[in-house]
Structures are given as structure tokens and as C-alpha cells.
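With one protein chain withheld, the remaining protein chains of the complex are depicted in position.
Chain IDs A, B and C follow the sequence of writing; residue 1 opens each chain.
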Amino acid sequence: MRSTLKFAVPLAVAALALGACGTKGGDTPAAGGSGGAAACQNFKIGMFGALTGPNANLGIYIQNGVNLALDDYNKKHADCKVTLENYDSQGDPTQAPALAKKAIDDKKVVGIVGPAFSGESKAADPAFNEAGLVTITPSATATKLSSNGWKTFFRALGNDDTQGPAAAKYIKDTVKSTKTFVIDDASEYGKGLADTVRKDLGSQVVGNDTIQQKQTDFSASVTKVTSSGADALFFGGYSPEAAPLIKQLRDGGWKGTFVVADGVKDQSFIDNAKDAAEGTIITCPCVPADVAPDFQKAYKAKYNEDPNTYSGEGYDAATILLDGIAAGKDRKTMLDFVKSYDKKGVTKQLKFDDKGESADIKVFAYKVEGGKIVGSGEIK
Amino acid sequence: MSTSTGTAASTKQRRLGFKERVNNLPRAVKILLWVVFAVFLFMLPLLNIPFITTEGSDFGGVLFTVATYVLVALGLNIVVGYAGLLDLGYVGFYAIGAYTVGVLSAEHAKLSWVVVVPIAIVVAMVSGVVLGAPTLRVRGDYLAIVTLGFGEIVRLTLVNSEWLGASRGISDIPKPPGVELFEVPSIDWSSGAPVVDLDTTSTFLKFGITDFVPYYWLALGVIALVLLFDILVKSSRVGRAWEATREDEDAAELMGVPTFRFKLLAFALGAAIGGLSGALFATKAGFINPQSFELLLSILFIAAVVVGGAGNRWGVIVGAIVVAYFPERFREFADFRVLVFGLALMLLAIFRPQGLLPPRRTVRAKRADARQAVLEEGEASA
Amino acid sequence: MPESTEPNRPDTSAESTAQTTPEATAEPTAAAAADDATTRPAVTPTTDATAPLADPADEVTEINPDVDITPDDIGVPEVAEGERLLEVDDVTLRFGGVVALNEVSFHINKGEILGLIGPNGAGKTTCFNVMTGVYQPTSGGIRYLGKPLGKRKKFQITKLGIARTFQNIRLFANMTALENVLVGVDAHHSTGIGAAMFRLPKHRREEAQGYARAMELLTFMGLDGKADELARNLPYGDQRRLEIARALATSPQLLCLDEPAAGFNPAEKAKLMELIRTIRDQGYTVLLIEHDMKLVMGVTDRIVVLEFGRKIAEGSPAEIRDNPAVIAAYLGVDEEDAS
Partner (left out) sequence: MQNLIDNFFSYTITGLTIGAVYALVALGYTLVYGVLRLINFAHSEVFMYGTFGALWVVMLLGGKPGGSVGQVIFWVVMMFVAAMAMSGLIAVILERVAYRPLRKRNAPPLIALISAIGASFVLAELMGLRSRVAGWVGLDDTLREYVRNSRNNAGLPSIISPQPIFSVGGYNVTNVDLIVIIGAIAIMVVLDQFVKRSRLGRGIRAVAMDPEAAALMGVNRDRVIQVTFLVGGVMAGAAAVFYMLKIGITRYDAGFILGVKAFTAAVLGGIGNLRGALLGGFILGLAENYGSAVVGSQWKDVVAFVLLVLILLVRPTGLLGESLGKARA
């Protein structure tokens, strides 16, 4: 084998390298077994998601949470700080694999918060799995992600299957809707949710429509909803579409209840839909912020705004990894550490099942009241 | 990018001189130079040359992306550069190639990669004919919007069709069969000088999940084949017919060129190459969803062709490299990447309106123009 | 290697080497020895020593009437000298309400030079356009080689042996002179993508034949020294000649020239007359649209006169000269501002 190796060394490099040319090998960095504070390993954690580009909002909310967790950790461990390595995928599955490879090649990276979206997860997670690098996603909710047998996959929130039934239940039991209209945005997330809701509501669904992401004019959908006589509308999708949708619905004179899921749990929804957002019901498999007032206070102090969608999950995911580092784990041993993790985080009890799903998922309902998203109890 | 503006004229002249000298070299030396260059390209992802290597993303992966852009640019160059048809929906064919691979090797059948890729090419080609047959009679700018619409229709169909996986996409696309012949080590520069790193190697040709270098090699091979094809076809009756059609469609028709047939041929070939690049992309990515085939990509493809110099195959290769590589290389601009890219396009349009490497004829025409200007000046002063 | 099968193209070496291409590394072997930037092509008998990149505004290019440019056999039935080659049969063409051609009938005999004249707007170019398939006549039709042309497409008509030039030059501006002519020769070639890709014998044969014929035509026109110039860089007169060469390259039975003398000075017009005669002598039939009466009278065998889309006269130059209707038409309309 060695001889073929030498044979393959290109001429050009040999010439370039001149006398300095040697071979390198054997000194695998961070061989493990180092006991915590003895020698600082300069470990890093990775943040994998859209930090720039059109999908950057979500990524930045998560990153804010992660940074908060890092601040907490580095305050306690000033002698051996952990740094954050950003892998900015722009939410684009095309860019994801090469970024994943970059993270894998950086032996100092012991865990990844992300990938943030389901699409990029599918593109990047096989590589993370092969390399044994733990990923904890704070936001990718596609149900199937956990059934690929990726042993490094963990999800710090509920998947679409936990939220859909809860939303349907809420529409039936609390909103007491008898005629429900369901719209999705054709995204994996939105359609997945909406389909579950459609199934659970059965015959009380009086109409369906599918819109497209980045669509802004919903006049056809408005006509469909108003003419169906629906008293409630479930929208599976994200806030950029939810805001103009509800605004145009209200402008069109529709008076029913607007029910959405966590993709819309975002202050910008209210900022943009203004009055039209009032009364919107948001379901979310996330614990209301008032459950973790310290986190909310710290976040507000640092970023001058309330925690946003998935900031808490980002904080929790990073905290798990940082706890691992504090416990002296490296990339290889981190996997078991995360598997057996069981602590209370800011969003929920952080504990994973065999498939890497959060073990304890509760879905809460929120309501937009007076321009704020306020909790209105768990959906049971 | 800015280096190519100010001193463009002077370097151009020097380069021509250099090229003439190279060409006067004995044939054996020329062949040797080509071999060395090919080996260099082949080794590029493993050399980790400082400054060239992308810091923010894996260089092998980036090079693969660059290679797919090169392939796409070569295909689109046939349509835009040779036949003069402005195609703003090229991403449609790219998507069709990728999805054919996805559907036939993962989603609905488990055909082998070797079978699926030719099918992908054929499907893309057929879709090119199906799109082209009714629309190629439409002229110039109308064609641009029709093709743009086609690209969107393809994407929307992918998003909204459950059979094609809708937004969730298609996962677990199998890798091509590989053989593991030998390992190629990489070069490590961390000590300041190049050291052969025997730990980080790429296996020839093992198509794995975490090593993109073999895919890059595969793409290089495909590019070489497509280039050869391009050269052979361009320097034939077919190439002349395309150019004549581009220059003056009516005149070409009246000189006996069945222009519609040749436009359709260009369109179909372009589509086939687009489909091939899509197929390669799907192979390497292992996962595809409609997000990878947005309209913006079509715009970038066109930019690659025009930036490099539509009509010159070497130019469009350079253009593709610029468009695909620079945003990755300058990741540190992060949020400003697109802004900087846009600025670069504008500057380029102003300072290199014929593209970075214009077709050789344009170069020659420019020289002739310059000479004429000198002559006219001489006359005026006399 | 790709280009070794292509005919040797002198003067391109400097250019093709300007980019290090794979094909550039494999220069044509046959003529490699003689191949440098200044060698003349072997087929060039001309004494014109103008370097290809020399002053393009030089004096009128001399033609080489001795070069054999007789049409290739393009597989259409032979028509005997003096027999009817093409008949315009009662052709009427209407654009909306405007009658562009009104029951026009005339014929062209094999081997003659027929002049088609008339004041501006008389329908001469329209008549050309009907003959070459640009327009379909509203009624009536064109009989060519004894058969109706029917609804054939433009390129099919060209393949049958009718070629034309344009009133306002329409060369392939960004192609070289040689390539312009090659496109014409290609009209009767059938090399497709497969033959080109695998460099099949058909491709080689057609390229060699095409190149030879194209160079003959360029040499005939005195343009061989400018074979590798871009068409748009040629002087005006050369562009006119190149257009004729390109049309001749399709080996037409009938060559239609649309005001080839437009923009020429008297000396150039004289040369053009000589050229047209030489072309006829080499075995072509010529249909000539022209404004310049002197030129038409001097070169044609017969003349057809159109006015307002109607044929008003037909006959030998002498007859036409004395025809009162023609005189009226020409006196009645001041040529300069007729439009």
C-alpha cells in the first residue's frame, strides 16, 4: 500500500515541497481520555443552519440561543473556553454536505447544533452519522428524520407528528370548530402538519388549499375560505406567508379563528400582520417562556428582544453539548453522553429516546393577545 | 476579480505572447504540459494550496460544485453561445436529470447508477425537444420568458407532486459503483510548508458519503468527454449551422440551413448536458429536493456563460468557476456574498463586456477594429 | 485528433493558438510543415499579396475569372440550356388590403441573365421573396424545374437550387469569410451530430469537399486572402462579393441577386457586370434585380419590368428601352425620392 501511495504523490507537489517535504501521520489529535480541566482541548461546537440569505431569520434566532448558552459556559470555564464554529448553509441542501465535511474534518468540533432545516438535515446527516459526530437539531421537525437509523441524530423538539394531532384536538375541543378549512404551504413541514390535521379532523374539513412559499397574493385562497363558510382555518406553514394570509383574510371580511403551528410562533408575524394577527392560536411543542424566566431575561438583556422561535431549543441543544464538554467528553464519547442525558432545560425535560427524539413532548397552545404571544395552556 | 479589470489589456498581450511561445514548443512537450495540467486538476482538492483552498467549506465538495457548474455552462453555451437562444430555464433540465436519477434509483425503482444516468440524459433531452418544438419558433426575448416559465413549471411540479416526493424530496439515492484501486494522500500546509499527509487520503475510486473527491474526479472525467464532444461538433457543419442561425436566422434559412432543426438540436443537446450535470449532482448529494432547483440557479448559470464569454468554451469554463467558486472562497463576506457577487457582475459587464475570455473571433475582430481606427487616424492626420 | 481531419486553414494558426486548446496541440499533420502565419493557401493562384490583416480599405478586389466554380451536382433534374428553369405563374400576393404582386407571370430560361426592374416599391424584392419561400403567394404559384414549388420551406427551396443575396447585406457578421461560404456549401451536406462526433468518413469527405469548393469560390472572388477575416471587418465591396460567393456555394441552378450594385461607384459596377457574366459563363442562371438601368441593359439577356406589383413589360434590353410603358413608369416616378 505504501508504495502505491508514494507513486501517487504528484510531481508538482514534490517539486514545490522541496526539502520541506516530509510525511505526516499517526498524531491523531485529541486522542481522548484527557480528564476535563487537566489540559484545555480548545473544543468547539458547531452551529449548522442558515445564518445568511433569505432563510437566515430562523438560523439567527437559534444562533442567539446557542451564543447565550456559550456565554453561560465560558463564564464558568474562563480558563478553557469553548468557541462556536458557524456552518452557514443558507438553508440550502446543496451546500450542506460540503459544510458537514468541513465540520467533520475539524477534529476540535465535538458536536453540532443543527442542521436547522429538514432538507439540509437529509443532505448532511448521513455524513455526520458516518463520522460519528453528534447533531442535535433545534428546529428540523420532519418526522422521518429519526427513522433513518442515524445514530448521531437527536431532536430537541417534537416532530410534526406530535404537533399535528394536538392542533387538530385544539381545533375540535377548544375552538369548537365545526367547519374547518386547511391550507398548507407545500413545504415539507407545512404539508406534513396540515395532512395530519386533515386526517384527524376528518369530515369537518370543508375545504383545502395549497399555497407556495414566498407567495404574497392570497386572493384566491381568501375567496375559497370565505365562501366555504369555515369558522376556523388551520395553516401549516411559516410566518412570512402566515402574516399576509391572515391580513388578506381579515381584509376580505373573514371572522373565523386562525390556527397555526410553531413555524409562525415568531414576533415578526405579529409585527407584520398587525391587528389581523389578534386572536391567532399558535400551537407549539415548546414550553412557554414564562416557565424559564431566567432565560427570557438573559435573552432580552443580550439581544434587546424576547426569545424568538427556536431560540430556547438552540440554547438547550448547545447546553447539552457544553455539559458534555464540561464532563470531559470528546467527539467519540459525546454520543453516549447525549444518549443518556436527562436534565431540565429551558424548553422541556431534555431526554432522548432510542431514535433520538425528545422523550417528553408536550404541546402548548398560545394566543396572540394585545400584540404579544401569550401562553394559554397545554393541549392535553 | 478586480485584477482582471485595470491591467486587462497589458496582461492580455503578454498572455498571447506566452501562448504563441507555448505553441511553438515540440509536440511531445505540449502533450507533457497537458498531462501535468490534467494531473494538477486531478490532484487539486488534495493539494490544499493555501489561498486557493476554501476555508469555510470542504474544498473537495466545493470543487465538485464548481465542476457541475462547468458542465452546466458547457451545455448552456451550446444553447446560448453557439445557437444564440437565451434560455433562462436551464435549471429545469438540471432538475429533470437529477430527479430521473432520484426516481429511478431510489423513489420508485432501484435501478443501478450505470443504467440510470443514461436514462436521465435521454429524459432531459426528450424534455428539451418537447419544450423546444413548440417554443423555438418564438423569437429571442420571448423565448427567454418562456424558458423561464418552463424552469418554474418544473420546480412547481416537483414541489406539488407527491409522486416526485414533493417538498420532502428524494433521499438515499445510491452511490455509483466504485472500485478501490489506490489511495491518494493529501498535502498538509499547517506547518507552513507542504507536507504529504498520509492520514487524510482519498481512495480512487470509492464513492462514499464523506469524501467528495472521487465525485470530483468523476465530474472531471465527464467534463473532459463533454469538452471533446463540444470541440468535435462545433468544428463541423453542425457548429457552423448554429452560428449562422445565431447571426442571422433568415439568411441562414435562405442559405439552406434548416434553422429550426438546428435550434432544436442545440436545445436538446444543451438539455442533455444539463440533465447529465443534474444526474451527477443527485448522485453526489444522495438527497434532492426542489429547493436545490430554484429559478435563481438558472440566472447563475446564464451568468456563468456570459461572464466567461458566451461562445467560447474555455471562457464559459472560467465563468462557471467564477460564479461557483468565488462565493464559496469568500465565505467570510458571509452576509455580503450576494451583494459582492452582484457588484462583481456589474463591474464585469462594464469593464469586460465580451466576458472574461471572449470568443477568439471577437478578440480578432477587436484587433481589426483597432487597426482600422489607427489607419483612419493616420488618414485624418495626413 | 479533432482538427487533423479538417482541411488545413492557413492564417488561423496564430489565432487558434491564442488559446491553448487540446486541438491546438495537434496541428494538422499534412500541411504542418508549411503552416505558419504567412503562408498562402495552396489553391491560391492570385498574385494579390495583401496580408490578411492588412488595410481592409484597399482598392477594389480583382476577381479571378479562370477559377472553376461550376455548380456541383445537387441531385436535381438537369434542364437543357435555353429551356424554362423557373416559371412565375400568375402570382398574386396580398398583405391585408395591399396588393404587393398582381397576377405576375414570367419565366427564366436556363443559362440566361434575366433582369427584373421597376421603380421602388414595384414588388421586385417581394417577387424574390415569393420565389425563395419567404412568402406564400395568395394565388398562383411558382413552377421550378417543371414542378410547383408548393409550400416548401426556405431551406428546402435553397436545396433545390435557388439561392439569393440580399439588398442590404446580410452576412453572418461574426463568422469568417470562409465560414460564411462553408455554410452555403453545407446546404447539400448531411453531416449530423453523430458523423461529426465520431469523425466518420462522411464528415471528413464533406469537410474536405466543402473546404475545397469554398476556397475556390473565395479565390474566384479574389477574397482568398481574406478567408479568415470576420465578415463584418471586410470592406463593403468585398462583403457584396462574399454574399454572392456564399450564394454560389449552394450550387444554385438559379442565382438571384438583389441589387448587388447598390452603393457601388461606376468602376465597381463595371467589375460587377463582368463578374455576373463570368458567373453565367460558368454555368449559372442569374436573376438580377437592379436599379441601375445602364448595368441592367449591359448585362442582361432579357428584362421583366414591374410596376405597382404588375408586370408591365418583358423583352430584350433593346425592346424594353423603347417600350413606352416602361419609359412612362420611369419618367413618372422620380427614382430618388420614390419610396
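Observations on the structure shown:
Rule of thumb we're sticking to: contacts are C-beta pairs under 8 Å (C-beta built on N, C-alpha and C of every residue); 3 or more make two chains touch, one makes a residue touch a chain.
The model shown is predicted, which means the values in this text are computed figures rather than measured ones.
The chain not shown here makes contact, within the complete complex, with A, B. Touching the missing chain, out of A:Val222, A:Val260 or A:Ile282, is residue A:Val222. Which of A:Asp173, A:Asp271, A:Asp336 or A:Asp353 touches the hidden chain is settled by the complete complex: it is A:Asp271.
Take chain A: the residues that touch the chain left off the picture are 53-54, 56-57, 186, 209-212, 214-224, 226-227, 239-240, 243-244, 247-248, 251-253, 268, 271-276. Where chain B meets the missing chain, the touching residues are 80, 86, 134-135, 137-139, 141-142, 144-146, 148-150, 152-153, 156-157, 159-160, 295, 299, 302-303, 306-307, 310, 335-336, 338-339, 341-350, 353-355.
The working rule: only the chains that are shown with their structure count from here on.
Number of steps on the shortest path from chain A to chain C, with steps defined by chain touch: 2. Chain centres here are means of the Cα atoms, and by that rule the chain farthest away from chain C is A. Centres computed as Cα averages put chain A at a distance of 34 Å from chain B. As a whole-number value, the distance joining the C-alpha centres of chain B and chain C reads 39 Å. Listing the residues of chain B that touch chain A in their complex gives 36, 39-40, 43, 47, 56-58, 60-62, 64-65, 156, 159-160, 166-169, 171, 182-185, 187-188, 193-201, 208-212, 281, 284-289, 291-292, 331, 334-335, 337-338. Partner chain B is touched in their complex by these residues of chain A: 1, 4-5, 7-13, 16-17, 20-26, 28, 51-53, 56, 88, 91-95, 97-102, 104-105, 118-119, 122-123, 126-127, 130-131, 142, 144, 148, 186-188, 191-192, 210, 212. On the side of chain B, the complex with chain C involves touching residues 16, 19-20, 22-23, 27, 30-31, 34, 227-229, 231-233, 235-241, 243-244, 247-248, 250-259, 265, 269, 312, 314, 357, 359-365, 367-369, 371-372, 375.
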